[in-house]
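One protein chain is absent from this view; the other protein chains keep their places.
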Amino acid sequence: MSFSSVSIAMTGSGGAGVMTAGQMLVDAAARAGWYGLMGRSLGPQIRGGESAALLRLSPQPVQSPDDFYDLLVAVDWGNIERFASELPLHAETVIISDPVQGPVPALMLEQSPRVIEVPLKEIARSTPGGRVNMVALGLVAAAIGIPAATIEQVLSTVLGKKGPEVIAQSLASLHAGMQAAEPLAGHLRPLAPPTAAGQDRWSITGNEATGLGALRGGVRFCAAYPITPATEVLEWLAPNLTHVGGTLVQAEDELASINMCLGGSFGGVPSLTATSGPGLALMTEGLGLAVASETPVVVVDVMRGGPSTGIPTKSEQSDLNIAVYGLHGDAPHIVTAPLSIADCVFTAQWSVMLAESRQCPVIMLSDQAAGQSRAVLDRPTLPDFHAHRLRAEAAEGDYQRYALTADGVSPMAIPGTAGTTYTADGLEHSPKGTPSTQARHHQEQLDKRLRKLTEFDYGPAWAEISGPPDADMAVITFGSITEQVREALARAAETGLHARLIAVRLLAPARPARMVAALQGIGKLLVVEQNHSAQFHSLLRAQYDLPPLVHTLHRPGPLALRPHEIVTALGALAQADACVAA
Amino acid sequence: MSFSSVSIAMTGSGGAGVMTAGQMLVDAAARAGWYGLMGRSLGPQIRGGESAALLRLSPQPVQSPDDFYDLLVAVDWGNIERFASELPLHAETVIISDPVQGPVPALMLEQSPRVIEVPLKEIARSTPGGRVNMVALGLVAAAIGIPAATIEQVLSTVLGKKGPEVIAQSLASLHAGMQAAEPLAGHLRPLAPPTAAGQDRWSITGNEATGLGALRGGVRFCAAYPITPATEVLEWLAPNLTHVGGTLVQAEDELASINMCLGGSFGGVPSLTATSGPGLALMTEGLGLAVASETPVVVVDVMRGGPSTGIPTKSEQSDLNIAVYGLHGDAPHIVTAPLSIADCVFTAQWSVMLAESRQCPVIMLSDQAAGQSRAVLDRPTLPDFHAHRLRAEAAEGDYQRYALTADGVSPMAIPGTAGTTYTADGLEHSPKGTPSTQARHHQEQLDKRLRKLTEFDYGPAWAEISGPPDADMAVITFGSITEQVREALARAAETGLHARLIAVRLLAPARPARMVAALQGIGKLLVVEQNHSAQFHSLLRAQYDLPPLVHTLHRPGPLALRPHEIVTALGALAQADACVAA
Amino acid sequence: MNTIPCDVTAEPTYSANDYKSQIKPVWCPGCGDYSVLSALTKALSELQLPPEQVALVSGIGCSSRLPAYTSLYGFHSIHGRALPVATGLKAARPDLTVLVAGGDGDGFSIGGNHFLHACRRNIDMTYIVMDNAVYGMTKGQASPTTAPDWTGSKLTPEGTGIEAIHPLEIALSAGANFIARTFAGQPNHVAQMICEGICAPGFSLIQVLSPCVTFRPEQRGYKEQVHQDWSTPVTDRKEAFLRLLDDDGFATGVLYRGNHRPFHPAPDDTLSIADLEKRFAL
Partner (left out) sequence: MNTIPCDVTAEPTYSANDYKSQIKPVWCPGCGDYSVLSALTKALSELQLPPEQVALVSGIGCSSRLPAYTSLYGFHSIHGRALPVATGLKAARPDLTVLVAGGDGDGFSIGGNHFLHACRRNIDMTYIVMDNAVYGMTKGQASPTTAPDWTGSKLTPEGTGIEAIHPLEIALSAGANFIARTFAGQPNHVAQMICEGICAPGFSLIQVLSPCVTFRPEQRGYKEQVHQDWSTPVTDRKEAFLRLLDDDGFATGVLYRGNHRPFHPAPDDTLSIADLEKRFAL
């Protein structure tokens, strides 16, 4: 491991409250100066059901899960078989198990972790109004060395509204838990001391970050239909959009939400909606209209397990195909993907800018792992770009909404402007917008709609490229698993295995010249993605000339790809013989 | 040209009736022993508006349009600029123009065709109740040598219901037209004599053929929402499905029609619907459910100009992307395309068989050019295969709807069967069908759903491959433009340019081993398709290893690709230097 | 058409339990949907329908989880599309008894169009809507039956500001043939309504007020609010409308029992495919 961190899983079913405890732990660690990450593994139940808070804390910035958990605190073992595979352990792992919950399931003992029994429930019972999750919280905080004062303060703030009695009871449980941490001493490496904050720190989830990026980019209208795991984007936007002078409408379905956004955007107001796979499927007809009528719009797809209803609460990167290719007809549009939780702000903001500038739909592929995880990170330096739409000025003459311009972008008139009225149309049309079945008009408009996307300079933001310029190996990836790849590459470098990182933020349109430059000198390529059919690999094959030797590492959700697996795949690629595989 | 044929365009706006005349001409030619093809070019108007009947007649079987029209009969020149480019002429073309309609538009004179003025309207006026389209019909029939008796007979049959007076008037116009044909003598090569019918002949459109194939395959339920140019599939099925004991329901929209089909199919009845691009876009969520719940269903997409509403009346092959990649999540399914009008029967029938056998959705990509064109052809020899779904028998034990079988197909219980009740689900599930969020179940079911498609033996029907086994050049294509490619290859062969034809009927899943065999010895490949962004080419790149030198010939609709263009592209490929392009 | 033995007298073969599966519901403790499940199985045992002759189709939502908890043929489809799936099934397999279940969001929001047209098409099936005036499954947003001033949703923190829909009125307008309302807290009444709905020809709508204890805990109070005012159904649309114009949303019983012709696609089975092919011959 290239830096010091502690990974902790807290599991518990029903109203055990492990999410609350996990959240407080991250908050406290953050206040005390650590960086951190908290993901969630949830069952299908609305209330209760299995759940796990998946934390990683570190003195260095961290946005990737680690290979294994150092500490697993089981408030109970309910339904553990359903998600045990999401909790990789190793021989150094410490399991805290409450004897009243029965023996540690065999499944969890395969890697021979150390088991320490702590009667969490009994301890909770021993304090009046005691809560087992607070006991667990105290135990963990003490074990890894979070200052008591900080965790107490967080607890008091979070439970503030519940009144002094509840706070006092919870504090008592917390303290009881802290005292119970003693047997752990020596078994668990405490966190390395926090680094002084050189910069402001933020605590933010990917879905909140996406909402913020949208507002920063200029979005002032949103039509919303809830769907897991995208709902929080919409819920964050609802009050905040209003606060900055915008509007959110709850729609009757996704057909309505996308088309409402087109209406808002036609009115000149940058518009966005967020959804997940099933909703995106319902939106593709509307997105096609956005392409043909050249109406800017952003759709954030927070990906979950598919196909169909699939696994709504768990992450996957399997909507790449539909995002890039899912519109009928020749329908060029833009597809982006944020590379981390923090990058959700940048990518959402950039997506709005691109939609407005290119007058086309942008699909941003976030995912559950980024969207519903919280990170404590340095306040990101954020770009200034925001919505700029080329507008037509009031005119007397013959306004051509779909004029054939050199760069393909035509000035767009906004209702209210005199002299430039026109009818936006999804039928093929002349430059003026008059419906046309003529071959020439069709060709011209198809050319124009493609040109405005392919001949635009997206700048370096199309991908994040790092690593040695003389590397002959590269890893190419997209989306939130970039963080795992980053960590894997750092670790591999420590063992002398150097590879370049190409993390693609712009998935469509293709950037052939940029890719040639990015692949300069690369003879071996590893494609890393989280889905079953290696969709990214097939996209890359279709659009780019790849090096002679290409390996892929792909797996569907919900098992996160772990850094060590990427290191292993890279090692195998380094060993592989180009001639055999070519 | 490798065989003798005459190509005729009849244009006219408003109620001029060129379509009726064209239809009668094909019918008469057919009865007299010729083969033929009639396509349609239509404007957006419901009634009136520009239209052209596009015919080709020949003693040999013909399903491809020719390079140029030999004869253009303009009943009038209304809106000719809108579709002139769809009517390629050459110096040998004879234009029949009615002087009262004004001079021949300059646009039509660019290739210096011969113009012969015939006062069609005046001739019509000279017979009581005279109709200008019947005059034109008589003129053309006489000029190319269709026996008068046959055309008279067809006319009387077609107009039968309108009563003897109308028939008599129309016959008078017809005869007047025949007499007016005299000035054409010597200007137009008459049709070579018809061949004796060795076999029954059929007159059928692609949309009718699709309906027939569906019934032959076993379809007994259809839910329908009209859309151009797919409506005729549904309209043909409406009475005929009923006649063979099936049911058609008109749905409120395409979301309903696809889901009604899933309901019918869940009930054990093979189900199909037909639509075009915008409707397919609305169906992808339902298709994803079909994938996950393993419910057989066939969707015929009769492609038209896209994106969005696009050009509804004209042909294009631009829905390949959405058909192959348009479902969210990892959603393997089957995509087929008929290779000609006649092949619509085979491919529809095969598609039903595949859907039933693989328990998955099949999207069949037909197009306007095939669907709305009528061909006179030898009665096709049709395969026997039909729906066979692996059914679960009544059982006492523990029925597992999604059992992990070797070939991936699990016996499906049909409601009414005792002991095998289960719940079909779009949520990820265990083999039994119980919703599950477990990584293992997800992986198993994803593997199974892929395996049942990739490990199936589709047999030689996956593609039609012809041409010299030792060729080093091949043309690869799909869909109804295969006929143009066939004709081009025949012509090229006459000039000593030999190439193999690979016409792909199975567009998904990929058949890598078969493709390796098909490409055996091929160093140069020409990809031919009718769309703007070369979607087929990018699909091939993504899924197959292609020869070192690949050219593409692609163009959006509505201009049909003409055989000579393909010959030219092939010539250029033959000249091209592999090393430069590789 | 299926002939449902709506006057069963013989020795019963199936107990309510025979209609239950082994799967443990994902519902929250106290959720109204548990009672609907019990009531449904009770109704089926009263009618003594063989489980394999009954199909239960649903969409997506907490309530839409119902099928897997039964021993019927089930189709847990996608959000909003239960009615089309059921329509296709019944049209293709008129011999089956087709039931549909789901929530207010599934049925009246995303599924609103199918609701309208299913009422109008009036195919013989029974639609049970577990109405909790909220999207339970996605953690508490307003549905079409939510009051405009409910501020419990983060998506509409000031309330939706739009009036709740009247599903029974829409059903009546659109042509449903049997319309009833009941309350999950009275499972015997729910069972009775389901029995009557199944036995009524054409499209039957049963709105079940089914509390969401997690996101609408105040709905526990429904039991004080409901009143069985519609103990005798009316058969006249006008009277039914008048009833609804006075409705506070909590009257239970059969609102309306009509006389509309159910839709019957009628295959005639008169020709062979060879006959059809002949028509293409010249």
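Here the chain labels run A, B and C in written order, and each chain numbers its own residues starting at 1.
Everything below uses one rule, namely that a contact is a pair of C-beta atoms (placed from the backbone, for glycine too) under 8 Å apart; a residue touches a chain by one contact, two chains touch by 3 or more.
Predicted model only: the values in this text are computed from it and were never measured.
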Among the chains presented, those that the missing one touches: A, B, C
Which of A:75, A:146, A:178 or A:261 contacts the chain that the document leaves out: A:261
Chain not shown: contacting residue from A:424, A:446 or A:525: A:424
Of A:415, A:468 or A:512, the residue in touch with the unshown chain: A:415
Chain C residues that touch the omitted chain in the full complex: 109-113, 116-117, 120-122, 144, 158, 161-163, 165-166, 169-170, 172-175, 237-238, 241-242, 245, 260-261, 263-264
Positions on chain A contacted by the hidden chain, ascending: 30-31, 200-204, 208, 212, 215-216, 220-221, 223, 240-249, 251-253, 255-269, 271, 285-286, 288-289, 293, 376, 379, 413, 415-427, 433-435
Contact set of chain B toward the excluded chain (per top definition): 43-49, 224-228, 231, 234-235, 238-239, 248, 250, 252-254, 278, 308-309
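Rule of thumb we're sticking to: only the chains that are shown with their structure count from here on.
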Of all residues in chain B, the ones touching two or more other chains: 255, 285, 288-289, 293, 425-427, 435
Interface hub residues of chain C, defined as touching at least two other chains: 26, 60, 78, 80
